[in-house]
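Every protein chain except one is present and positioned as in the full complex.
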Amino acid sequence: MIWPIDLAILTLVVIAGIGALMVKDLLGAAILFGAYSFMMCLLWSIMGAVDVAFTEASVGAGVSTVFFVAAVFRTSRRTKD
Amino acid sequence: METITSIRPLLAVLVSLLIIPLVVVSSRSPNVRETWTFVAAVAKFLIVLSMLPAILRGTEIVYTVVQFMPGAAIKFRVDALGMLFALVSSSLWIITSAYSIGYMRGLKEHGQTRYFCFFAICLSATIGAAFSANLLTLYLFYEILSLATYPLVTHHQDLEARSSGRKYLLYVVGASIGLVLPAMLICYNLAGTLEFSKNGILAGTAASPSLLFILLFMFVFGFAKSAIMPMHSWLPAAMVAPTPVSALLHAVAVVKVGVFSIVRILTGVFGIQLLSSSHLGMAVCCVAAFTILVGSFIALSQDGLKRLLAFSTIAQLSYIVLGVALLSPKGMTGGMLHIAMHAFGKITLFFCAGAIFVATGKKNISEMIGIGRRMPVTMAAFFIASLSIIGMPPCGGFISKWYLALGTLQAHQIGFLVVLLFSSLLNACYFIPITYKAFFCRPEDAMFENKVQEAPVFCVVPLVITATISVILLFYPQPFLRLARMMVQSITGV
Amino acid sequence: MSEQYPALLVIVPLLSALVVSVAGWVNKRWCFPIAVAALSVSAWSSVGLLFRVLNEGVIVYKLGGWSPPMGIAYYIDYLNGLVLPVVSIVALLNLISSKRTVEQQFPDKTGPFYTLYVLMVTGLLGIVVTGDAFNLYVLLEIASLTGYGLLAMGEERAPLATLNYLYMGTIGACFYLLGIGYLYIVTGSLNMVDIARLLPPLYQSKAVLAAFIICMVGVWLKMAFFPLHAWLPNAYTFANSASSSLIAPLVTKVMVYVMIRLMLTIFTPKFVFNTLAVHDAVVWLAVIAIAMGAVLALKERNLKKMLTYIVVAEVGYMVGGAWLGNRAGLTGAVLHIVNDALMTLCVFLVVGNIVYKIKGYAFGDLKGLFAKMPFTMGAFVIGALSIIGVPPTCGFFSKWYLILGAIQAHQYGFMVALLFSSLINVVLFFRVFEIGFYEPFSDHEGHEHHPAVMAEAPLTMLVPLYVVAISLILVGLYTGDIVNHIVQFVIPKGFM
Amino acid sequence: MTDLISMVVAKYNYWIYITLMMIGLYAMIAKNNLVKKIVGMNIFQTAIILFYVSIGVKKGATIPILEHGHGPNAHHVVHAVDYINPLPHVLMLTAIVVGVATLGVALALAIRIYNNYNTLEEDEILAQVREK
Partner (left out) sequence: MKIIGLIITVVTGALLIYAAADFPAWSDPASPASTYLSPHFIEKTMEETSVPNIVTAVLADYRGFDTMFETTVIFSAGVVCFFLLRISRREEEEPETRYYRHVLTGVTIQLKEGYKMPPSADFERIDAVWTPPDLIIKTGCRILIPFVQLFALYVIAHGHHSPGGGFQGGVILGASVILLAISHDLRTAVRRMSEKLIGILCAVGVFIYAGTGALCLLLKQNFLDYSALAGVLHVDPITARSHGILIVEIGVGIAVLATMIWIYNNISSAGRYRQGL
């Protein structure tokens, strides 16, 4: 394990997570959440949890994001916070 | 003491429940419906009566239905006191059923099927309470009785009935859940059993005097059906019920179950040794004496006949409590005997009030001047019954009062003797004028025509019977006196 | 076959949920009979299991043939042996009773409804039967997810209330998962019995302490223990009556079971009551829960919502009883799981009948109900008396043990709270009775004869209702046997 | 002090997981928008997954797939220290699935709410409810 990469990804995870919650647009939040999931997936593959990472890549970064986008498309992008 | 195991106590309780489906099914044909009620009433009385010889021999009949935990079960034990009470209430049910038919049909009341159903439940609960062998069973039937009486009290389904029903529930159910239930559990925790025993289950436990004091009054006030002041004000309110309900329940079954429970608490849970050694009996006596006097005074100022009878009942109930709480053998005998004597007297009075209402629609005493000319039989019965309540010969009430008076002397409590005599005087003050005005008013004051027009025969016959029994009881007070004596003997050994 | 009862209990409903789902696409009329058959098998096997437990003691069933702690195992002891029949029978009765409601409310979606219904029961049964801490989480999620689906179909406000439930439920389940993770990190095991074996040397560890707190908070969230109850009233009130009468009786009770399981089996009473010694505080929380539940119920002018607050108060009963830390209290809590499930089912079935006929459950809709639906209201009276705690209904006896436990533990606050809530319940229910009985007020002393127009619910709804109502009394009468033969073995030896 | 620093450094994964979890929890409680709450819920869940995966990590070990599983050297001796603990991974596969299932249900609910009230902001919905 290369700790600078590990640390960098951990930082990115936190930033993407906070970003997904802060951004004032739900579509943006959905995409940032996808990024967050992808970072998480990288983190887990670094930790050796390949199956978990694979699942997260397909579910978290893939299908979940699609669900979010679909739901936002069917409702509204507007958010106050 | 010898005991027999027999299912008869349970049968006596269940028989009136079993006819309820039949009553409901035959609700379309009133005659069939009333026949069922009669069948049940007679059957119940016969079952109770069939146990009498055994009890008089000095045996007890025991039957356990379910055992919940050690010392707490649904269990029946028929002893002399329970027998006394059961005899009174089951015999009066037959008479009240007849009276109910006359009253309800005479007034074309609605919901008669409901009325007869709940009446039957009430009687089951009363007999159950009379035969209960432990506090839990007693509580069970006490609660059933409270709830089954509610639809009867509020039978008219109008605003007044609702507010009275609220008051009734607040006092009776509120007190039993709020006071009796915790007191019972504390007892169970202290003694490990709830079974009534001769010496009292609390004797010999580590309860401190202050705890005993608190427990005693939780019970005395918790059984609010006994209408000990300040828990009395539901009783006058409950007089909105149809008169047969007031007659049987508020003169006999419900209120007597309250008093009966207190007697059981005093004799079976605390035990007279404990009560006399801790002077708790005195405290109960004081409360009872207070209730007797205040109740009588309030009765004096009432105009509504049923309200007057209600306050009179409040006072009379406390006689029983006073008698037992005196802890002297004679006083206890008097108190227990008063359960029977007062029942026959008071039920007659209520029947009369109902008969007057059916025949004339009058409820207030001030409207009854000269009524003796129109309803001579009813008013004659009224007079006899009021003599019984006052405690004058030739009526049964005299015997119980006599024993009570002796009891005060035996307990060296002259103060309570004064209370008794004074309250008898007050009783006379509020009863005698009614009869007097009914018969001996000046013709120009009379509010009724001089023409005999009695209530329906179903109303009149029962009250004549009960009045007659009241008189007979003076000359032949058996088996009630014998039962009361046996009970006292088994408790005190005297 | 009887040695496979533990598997049948969960597998039969699971498989038939799938069959129901397919049947929903092929022919909708098959869904209901299949669901009934499945739950009947479950009920049968749960009763069979209870008798096996009574005869043989604890039953271990190894799933996949792997012995624990490698694989997942079912442990059926007296505690879940008692709870299983309750869950399956309650679910079965409610299923039969709600047939008409479902057809009325979701004419096109009976297939998915029954699928979710049976899946939910699968989840609840699985929670009760499993001996693996993580497996419990998965089943918890099945029960929750299907529950969200069932609850959200209702009135206009139902989806929002359910979404709030979903947030809270997810937090609760995740807390539980996290707590199990903490236990796993210090013990390395997921099997409940195995964890209990490994824990004693670690009692002083901060991680174990945190695991316990987190698990408890999670479970409390799911069971709506005050002050974590905010999601419950709305979610249950606005749901359709078929779902609320499944979920209200069972979910909180099953979560109480999980709490008792955590306390007795995983963390063991020694840790909970001796090492931790916070039970006084929890009992006081329960006191507040009971009091607040009662007071909030008093505020409501709506029958169903009133009942949901009573559910909140009842949760306080059970939590308080379990945390009293003595035999009587725990007996009361376990007994109350059974009794409260039946009581709540009874009153919610009544609400279901009322909604089916009257299409409303606000107090204003209840006028004249005793005349319109006398049989339904008769059962309601029995249910109400049981909730109030009038003998010989079962509610009295669990209250009896709870109060006895409170006295023995010198927790007089808890005793007062129980009595207070009983009294408030009297007020609550008699208020409803009054409306149903008096209003519209009869004129002039009621001497008129009103021909009452009966509009009673159909027999398929009344029969299950009366089965429940009568069982309230029967369970009450057989309390002694239940306690002597089952409940007293639930409590570990050496417990006060 | 060095103890503290070394503890902080040695368990930094745990700190990150706690941070993420608290971010998610805060969002679920405090955010006003329903979809934002759902995002928060998913962050909360993934944080727990991160925690579990961190439990499984073992220094000097490789991914939990046996080398030479089949073939000529199939049945050589396997040492536990060489492979990462697989159990948390298994558990977390389940947790991820549960997460996506919950997400689907939550979004379905959000869409229904939007159909009823035409907004996703909780305060606006509550205002509409109160008006009725």
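Residue numbering begins at 1 within each chain, and the chains themselves are lettered A, B, C and D in the order written.
The rule is short, and it goes like this: contacts are C-beta pairs under 8 Å (C-beta built on N, C-alpha and C of every residue); 3 or more make two chains touch, one makes a residue touch a chain.
In this text the structure is predicted, and so the values were computed from the model without any measurement.
Although it is not drawn here, the omitted chain touches the following shown chains in the complete assembly: A, C, D.
Summary of contacts with the chain left out: across C:109, C:327, C:367 or C:485, the touching residue is C:109. For the chain left out of this panel, the touching residue among C:165, C:182 or C:231 is C:182. Annotation: of C:35, C:138 or C:232, C:138 touches the absent chain (contact as defined above). Across the interface with the omitted chain, chain C contributes residues 4, 7, 11, 14-15, 18-19, 21-22, 24-25, 61-66, 69-72, 107-109, 112-113, 115-116, 119, 122, 126, 132, 134-135, 138-139, 141-142, 145-146, 148-149, 152-153, 159, 182, 184-190, 198, 205-207, 209-211, 213-214.
Seen across the whole complex, the unshown chain contacts chain A at 50-51, 53-55, 58-59, 62-63, 66-67, 69-71, 73-74.
In the full complex, chain D makes contact with the omitted chain through residues 7, 10-15, 18-19, 21-22, 25-26, 29-30, 54-61, 63-67, 69-70, 74-75, 78-83, 85-91, 93-94, 97-98, 100-102, 104-105, 107-109, 111-112, 115.
Following the convention adopted for this analysis, only the chains that are shown with their structure count from here on.
A centroid comparison over C-alpha atoms places A as the chain most distant from chain B.
Rounded to whole angstrom units, the spacing between the C-alpha centres of chain B and chain D is 71.
Chain A and chain C have centres, each the mean of its CA atoms, that are 38 Å apart.
One simple way to say how far apart two chains are is to compare their mean CA positions; for chain A and chain B this gives 78 Å. Taken residue by residue, chain A touches two or more other chains at no position, since every residue touches fewer.
Multi-chain contact residues of chain D, defined as those touching 2 or more other chains: 88, 110.
Across the whole structure, chains are in contact as follows: A-D, B-C, C-D. Residues 12-13, 16, 19-20, 23-24, 27, 31-33, 35-36, 39-40, 42-43, 46, 49-50, 53-54, 56-57, 61-65, 84, 88-89, 92-93, 96-97, 99-100, 103-104, 107, 110-111, 114, 119-121 of chain D are the ones that touch chain A when the two sit in their complex.
Interface of chain C with chain B (complex): residues 385, 388-392, 397, 400, 403-404, 407-408, 415, 419, 422-423, 426, 430, 434, 437-438, 441-450, 477-480, 483. The touching residues of chain C, counted against chain D in their complex, run 134, 138, 141, 145, 148-149, 152, 156-157, 159-160, 162-163, 166-167, 170-171, 174, 177-178, 181, 184-185, 190.
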